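A single protein chain has been removed from this complex, and every other one stays in its place.
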Amino acid sequence: MVVRIGVIGTGNMGADHIRNLQRFVAGAAVTVVADYDQATAEAVAAESGARVAENGHALIADPDVDAIIIASHDSTHYEYAMSAIAAGKPTLCEKPLAPTLAECEEIVAAEAAAGGNLLSLGFMRRFDPGHTELKAAIDAGVIGPVLRITGASRNVVSYPGTTSESMITNSVIHELDSIPWLLGSPVVEAAWLAGRASSKVPAGVADPSLTLLRTADGVLTSVDMYANAEYGYDLRCEVLGEKGTLSLTDPALVAVDLGLKRSTSYPLDWRPRFAAAYRLELGAWVSAVAAGAPTPLATAVDGLAASRVADAVLTSMHESGRWVTVAR
Amino acid sequence: MVVRIGVIGTGNMGADHIRNLQRFVAGAAVTVVADYDQATAEAVAAESGARVAENGHALIADPDVDAIIIASHDSTHYEYAMSAIAAGKPTLCEKPLAPTLAECEEIVAAEAAAGGNLLSLGFMRRFDPGHTELKAAIDAGVIGPVLRITGASRNVVSYPGTTSESMITNSVIHELDSIPWLLGSPVVEAAWLAGRASSKVPAGVADPSLTLLRTADGVLTSVDMYANAEYGYDLRCEVLGEKGTLSLTDPALVAVDLGLKRSTSYPLDWRPRFAAAYRLELGAWVSAVAAGAPTPLATAVDGLAASRVADAVLTSMHESGRWVTVAR
Amino acid sequence: MVVRIGVIGTGNMGADHIRNLQRFVAGAAVTVVADYDQATAEAVAAESGARVAENGHALIADPDVDAIIIASHDSTHYEYAMSAIAAGKPTLCEKPLAPTLAECEEIVAAEAAAGGNLLSLGFMRRFDPGHTELKAAIDAGVIGPVLRITGASRNVVSYPGTTSESMITNSVIHELDSIPWLLGSPVVEAAWLAGRASSKVPAGVADPSLTLLRTADGVLTSVDMYANAEYGYDLRCEVLGEKGTLSLTDPALVAVDLGLKRSTSYPLDWRPRFAAAYRLELGAWVSAVAAGAPTPLATAVDGLAASRVADAVLTSMHESGRWVTVAR
Partner (left out) sequence: MVVRIGVIGTGNMGADHIRNLQRFVAGAAVTVVADYDQATAEAVAAESGARVAENGHALIADPDVDAIIIASHDSTHYEYAMSAIAAGKPTLCEKPLAPTLAECEEIVAAEAAAGGNLLSLGFMRRFDPGHTELKAAIDAGVIGPVLRITGASRNVVSYPGTTSESMITNSVIHELDSIPWLLGSPVVEAAWLAGRASSKVPAGVADPSLTLLRTADGVLTSVDMYANAEYGYDLRCEVLGEKGTLSLTDPALVAVDLGLKRSTSYPLDWRPRFAAAYRLELGAWVSAVAAGAPTPLATAVDGLAASRVADAVLTSMHESGRWVTVAR
């Protein structure tokens, strides 16, 4: 059985998903696409052999669509997710689940009322081979009980209009999902602080910043965020256990010795870094959809959990860095 | 269009190809399998949903088979390759093309007589992301004209019955293809030498050994082979250019600090190391077959070239390490 | 001119200093030693050719002693430092300057009253080639203005009786000196927090812990302390600037590939890690003493500053992790 997929949003993320589905995922066909910008949708459709739907809702309703990917603007996630649940079609929604906590909660409730197992969230780190190897080693007890996690997340340059808040909800949100996933323990408390800001951001924007998390197992996690790091897209994670540590290595494949330097390269953004993760995530999703099995991806409940932690981080940000309890 | 694939040989290599085709390659279906050991074939068929053919020739003739993978014992490559050419079906043959030079030449001639572009050779390094990045950097002139290549190929333990000769024809053969591919220049001369042998090999077997190659562009390449390295499956390559060097990095994804050591892990054999390469190779092959396009894999002519170099290396081995001209 | 040195305290640290002076420092002679344990003093004296003084005060007064090293128990630093100042002899005191802030202040005042430039503090990181290269790169503006520092300090096992407080005053104290030294900016505020504790420490002891520092330039520094890390003595430091980062590398000289691992070794304690630093520190001190020049080591004022920050960290520890202003 071939899963016929409709993709809402044909910008960078959506177009990447389509290419990955067409090259690296068995048993999938991209049949219909839709985008706010009709011209973009038509260009992608022409390249991929898909048909263009009038809009996302029409795509969801289309009889040639078995399953849906929502890769459109964050502000549209809520309405498309609700529409897909109503249509009873399995859906992979890019993070965040929805812009507000109330919307996330509404989606989770609607999905549960519909019988569950419809929504999957695009927290692709869960499929990154480095992260899965970290998790396997933690679970195997290689380093003993985990005591600390130290993460760093750095982008080359922030989007125009980026705020201290949006760095949490757009970037750090990945750690807000991956940390409890790695530990098998929910985040119960969060704090946020910042020091000297880069001269590259407008006054009032905090970059870099430091997010602190406490999970139910007592582990303290710190996440260094720097959205204008300039030097490269860089993601680091060290997990300290009672008797040892685990760290992601530099993923570069080739070292270059030139001009009195030995160097490896950083990518410009997250996409080359997580290329394998996206392919494995899409493959796992398509297999589960085809088999009618529970999604192996993050669920709507996970998406809601991450958004609740983000909310606590923002509260701390606005209240002098105090520790804030995460809503359950 | 889905390419229906028949796989001859369902041992480790063939079974891996089937799993990869079914998970990571769009547009392919494994329809028929065959193996010398009928029970193995049936087990793989049951798992994959394919049908079992009576033998390789029956599989080649099967109307449900559009394209063929030959992953059976080296000694059978010649007859199946000739049969597939006669049937006019695109075929991916694991290396070596055939055990003898005469057979390789016969296959190349038969394929040419049949109009060409039927055979692809499984030199998967051409699809390894590290190797393709090396080649791209060479071609971009990053290090200037290449002057030297230093390679090392190490296995944990050799198969029973491994000889000094079979280490060349089974293992070093990969470098005999990848070096001229990296350089865009054929190997014109080869030599072989060895020093102290491991106590783990029988008397008369040389392990480790050193193979020297000279390409038409004058570049001198040395390949260190050690089939009983014990410490891990390890593949190294350094390319020295006029103004810099390129090297493959340690591909491990996670570092572990434990017991007064900081370490990364080696795999037990080549399969984890080249997992991505196999997937990309199969995907590229299936796409080309579907499109009727020229194969982007190594061709029968490349396979013959590598075998001719291997032949020169063996002559050097038997004639005191003298430099031997490669037949054209 | 040969500087004749008296060493008070001939335990591990003092004995190391004597060996370093005798092998790697030109222009120095160890003439007199003293120790609480007379037998230890005599053994070291026999090996080094020095004479044994009755006690530290006798050593300070000895006419064959031009300059003094205080490497005895922390609790004795105050009295020997005061005695050395009274004698007007240049003195290298191991950290801490003294156990209490009041004593540190008294020493600083006494030294100033005596004309200054008598005391040097053994914050050897200022002479570690990795740290001096970090500082040089910061000062050269390689990464732009510094925004964040992330440090980690890990010991294999803590001494019996180690407390949450003593990990700060004995171990983290090094960062409390090196961070303002690296940045050229004093620490103005500090906080302390901890999460899940290792099962290896008694109830009530926090290990690992996280110390946060804010320097006058606004830079936020975090120092991860884990006294029972088991995996090795490990010291890490990353300095994040506006446009790049600087990090200390793994200082191991040899990689070993064995048993499916590629590894480097950690030392059991800080002494191999800082062997070069100690030699360079002693050499710089002896040269300055011989020349009557200002000490290039940390001064008593630096030692007082570090102790004041430690005091703020302990206050935070005892007051729920709140940010505490450092006394000036």
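Each chain gets a letter, A, B and C, in the order it is written, and its residues are counted from 1.
In this section, a contact is a pair of C-beta atoms (placed from the backbone, for glycine too) under 8 Å apart; a residue touches a chain by one contact, two chains touch by 3 or more.
These numbers were taken from a predicted model, which means no experiment stands behind them.
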Sole contact to the chain not displayed, among C:Thr10, C:Ser178 or C:Thr245: C:Thr245
Per the touch definition above, residue among A:Gln38, A:Ser199 or A:Thr264 touching the missing chain: A:Thr264
Hidden-chain contact residue, picked from the options B:Ala114, B:Leu193, B:Leu268 or B:Ala290: B:Leu193
Listed residues C:Ala71, C:Leu121, C:Leu134 or C:Val223, member touching the removed chain: C:Leu134
Chain not shown, touching residues in chain A: 156, 230-232, 234, 250, 252, 257-268
Absent-chain interface as seen on chain C, which is shown: 21-26, 28, 129-130, 133-134, 137, 142-143, 243-259, 264, 276, 279, 283, 287
Residues in chain B touching the chain absent from view: 145-148, 150, 152, 193-200, 208, 210, 212, 214, 217-220, 222, 224, 226, 228-231, 240, 242-245
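Going forward, only the chains that are shown with their structure count from here on.
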Cα superposition angle of chain A on its copy chain B, in degrees to the nearest 5: 180
Classification of the chain B:chain C interface as same or different, half of numbers criterion: same
Centre-of-Cα separation between chain C and chain A, whole angstrom: 43
Inter-centroid spacing, chain B versus chain A (mean Cα positions, whole Å): 37
Centre-to-centre distance between chain C and chain B (centres being mean Cα positions), rounded to whole Å: 56
Residues of chain C engaged with two or more neighbouring chains: 230-231
